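Only one protein chain is missing; all other protein chains are in place.
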Amino acid sequence: MSHAEVWVIAAAAVFGIGLYSLLIASHLLRQLIAIKVMGSAIFLVLVVAAGPIDGALDGLPKALVLTGIVIAISAIAFALALLVRLAEVTGSTSLEDEADDDR
Amino acid sequence: MNALEGLAALLLVAGSSFFLAGTVGLLRFPDALSRLHALTKADNVGLLLICSGLGVLAGSLQTAGMLLLVWLLAMLAATVSAHLIAGRALADDTPELPGEQDDTP
Amino acid sequence: MIAEALAGLVFLPLLAACAVAVVPKRAVGVFVWSGLLPLPALLLPLTEAVWREGLVRLAVAGFASPLGIEWRVDALALVVLWLNALIAVFVGLYAARDYPPGSARGGRFWALWLLLTSAMNALLLSADLFNLFVTLELVTLAAIGLLVIDGKPAALRAAMRYLLLALLGSLFYLLGVALIYGQAGTLDLYQAGERLGPGLLPVTALVLMTMGLLVKSAIFPLHGWLPAAHGNAPGPVSAVLSAMVVKVSVYLIWRLWLWLAADWQPAWALPLLGLLGAGAILYGSVLAFLQVRLKMMVAYSTVAQLGYLMLLFPLLGPLGYSAASYHLLSHGLAKAAMFLAVSNILAVMGTDRLDRLAGADRRLPLDTLTLALAGVSILGLPPSGGFVSKWLMLQAAWAIDGWLWLAVILAGGLLAAAYLFRPLAVLCARPATAQAADDGSPPSATGLHWSGVVALLLALGALAAGLAPAPVLALLERGLPPGILP
Partner (left out) sequence: MSLAIDLLIATGLVVLAWQALVGGSLFRGIVMFIVFGLTMALAWARLGSPDLAMAEAAIGAGVTGALLMIAYWRLRALGANRPAPRSPLRARVALGVGLLSAVLVAMIGLAAVGAIGPGGEAGQALAEALPATGLGNPITGVLVIFRNLDTLLEVAVLLAAYVASRAVMGDDKAALPLPPAQDAPLVGALVAVLAPLAVLVAIYLLKAGSQLPGGAFQAGAVLAAGGVLLMLAGRLHPAPLCGVGLRIALVAGTVVFSGVGLIMLALGQPLLAIPGTWAVYLIETAMMISIGATLVLLFAGSAGLTGTPRR
């Protein structure tokens, strides 16, 4: 079991960078990458924070992370389809410019 | 450090030096075509040396065979992508990668 | 018999959704209704079993909880399952008018509708923290898919904001699950509760998961995405969003605080959650009053009513628990009826801007009646279900001398009266403008469309909840969370 502390600190740094970028980026594509990167950081914490089973890392969290990776790509794929349609219909790729869409 | 490990170490060092040469070429050469040249040549030979070094270290022929397959596949992908990038670079004769200029936040 | 009923609740709509995605257009209707209509029937044996034993458990795939996933149905889960089944069937009947199963868009709509119903049933049954994460994602994706099915620009932007915030919420929830698994070694909600103590890490995990779920349930001050999403969604979708999708996240917060952290919940946090609820009630009500569009008013009313569900935390006790659970049920029925009525008004009058709806009651008598009846329950006037829950909540606040909570509940009722009577007054006003004059005779009432009847039935359901609360309250009384002594 390699050194858990190294991975946890790296995961925390990546999470912080992701959250920073999520708040600062105004392009939705960048925000989606930020959410995917934060997800990977949390998966890292999930695997490392679980206790080792006779030496090797516990197998159950790895299966959870595999499930999480597939869920992450489903959400990102739908978000990208939504983003492209949003850009097509309103011409904007950001949540900020509030064109008034009410009738 | 019997003969096999010595040979493996030699191969690995040679391989990584080729990679180093390829990377220096990537950074130093002026335009896309020469950089492609550096990359495809140096890295492929480097990969071959490293794969063979690992094959020797692994000791079993089956692993060595699989490593060679890795190299073959990498080379196939490298040649075609280099061909496409070169085609694109010549067509646009814009040296940098597409989208380099728009710095969207 | 119970295992078949539980399996049917999740797999019947799921397989129906797969069938809808595959079969040609003309056969979609058969699978839609065969996936939806049996749901209440499947709940009958389950209700009888929960009534008899108080708790029904099923180890999925035959493996017990530390390794496998377990399904558990207790009183609270049963009540919300009944609400989900009623909403799925009745609002589904209404939606069949706007999205007939045979139409081009019908196939996609009904596939998502069935997936949403199946996902919510799976969530309400599950007792596994990671499985709850998976079902929560399926609920979110299906709900947002339904939200954008008309492709209006406002709906697209609201959906994007909702999706981003929901994904962020899921990340925080997942971080909490990671910590709990690290400490407790099991993912089962009830087992993990027993293995964890009042240490720093379990409380941190609880706070992280609660933050994630607060974003998903749009509790004040994290409610920003809800009004735009529910306000711009198609009629039946906004009904299921307000009545069920946001409620499911609040249900999970209850599960975490009252079951997982039953004996180590941080006492300092309970009043804070109560304050969030109070803020939601006041802020949501005031903004509902200021809205120009009817649908936005109803959406802000949801933000306000969700605040009542958070008042459970400061008023912890048998009374408070029954009150909050009953509020969840009655608000679900009333709000769904209200959104359907408003959707009818929008469809017939062409707009839902209050200043152009004068005298609409003569053209839409049935929907105005539904709006009024649902308003009675939201407001909390006897004999509605809303009255029962508010009355119990007042008693709970009275019992612990919680004057602040007493004041908030009463203020909420008054403000609700304000923002509900305003549209009714507009609807029933004689049109002073020339609208009635130019076509001579008063606008004729539109034909009695069965979709209006469905909305009325839901509103009557909310009222019936007020007339016969005894069985549900007795059921809830038997399934009290471990921390609360009867």
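Read from first to last, the chains carry the letters A, B and C; within each, the first residue is number 1.
Keep this in mind: contacts are C-beta pairs under 8 Å (C-beta built on N, C-alpha and C of every residue); 3 or more make two chains touch, one makes a residue touch a chain.
The structure displayed is predicted, hence computed values, not measured ones.
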Inset, instruction - Determine which of the presented chains are touched by the chain that is not presented, and list them. - result: A, B, C
Legend entry - Selected residue (touches chain absent from view) among C:V28, C:A49, C:L124 or C:I144: C:I144
Legend entry - Given C:L6, C:V240 or C:L260, the one touching the chain that is not displayed: C:L6
Inset, instruction - Tell me where the left-out chain touches chain B, residue by residue. - result: 73, 76-77, 79-80, 83-84, 87, 97-105
Inset, instruction - Please give every residue of chain A in contact with the chain that is not shown. - result: 1-21, 23-27, 29-30, 32-34, 36-37, 40-41, 44-45, 47-54, 56-67, 69-78, 80-85, 87-88, 91-94, 96-97
Legend entry - Residue numbers in chain C that touch the chain omitted from display: 3-4, 6-7, 11, 14-15, 17-18, 21-22, 58-63, 66-69, 104-105, 108-109, 111-112, 115, 118-119, 122, 126, 128, 130-131, 134-135, 137-138, 141-142, 144-146, 148-149, 151, 156, 175, 178-179, 181-183, 185-187, 200-201, 204
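As a convention for this text, only the chains that are shown with their structure count from here on.
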Legend entry - Euclidean distance of C-alpha centroids - chain A vs chain B, Å: 31
Legend entry - Centre-to-centre distance between chain C and chain B (centres being mean Cα positions), rounded to whole Å: 57
Inset, instruction - Write out the stretch or stretches of chain A touching chain C in their complex. - result: 22, 28, 31-32, 35, 38-39, 42, 45-46, 49-51, 60-61, 64, 67-68, 71, 74-75, 78-79, 82-83, 85-86, 89-90, 95, 98-99, 101-103
Inset, instruction - Provide the residue numbers of chain C that touch chain A in the complex, in ascending order. - result: 67, 130, 133-134, 137, 141, 144-145, 148, 151-154, 156-157, 159-161, 163-164, 167-168, 171, 174-175, 177-179, 181-182, 185, 187, 232, 293, 351
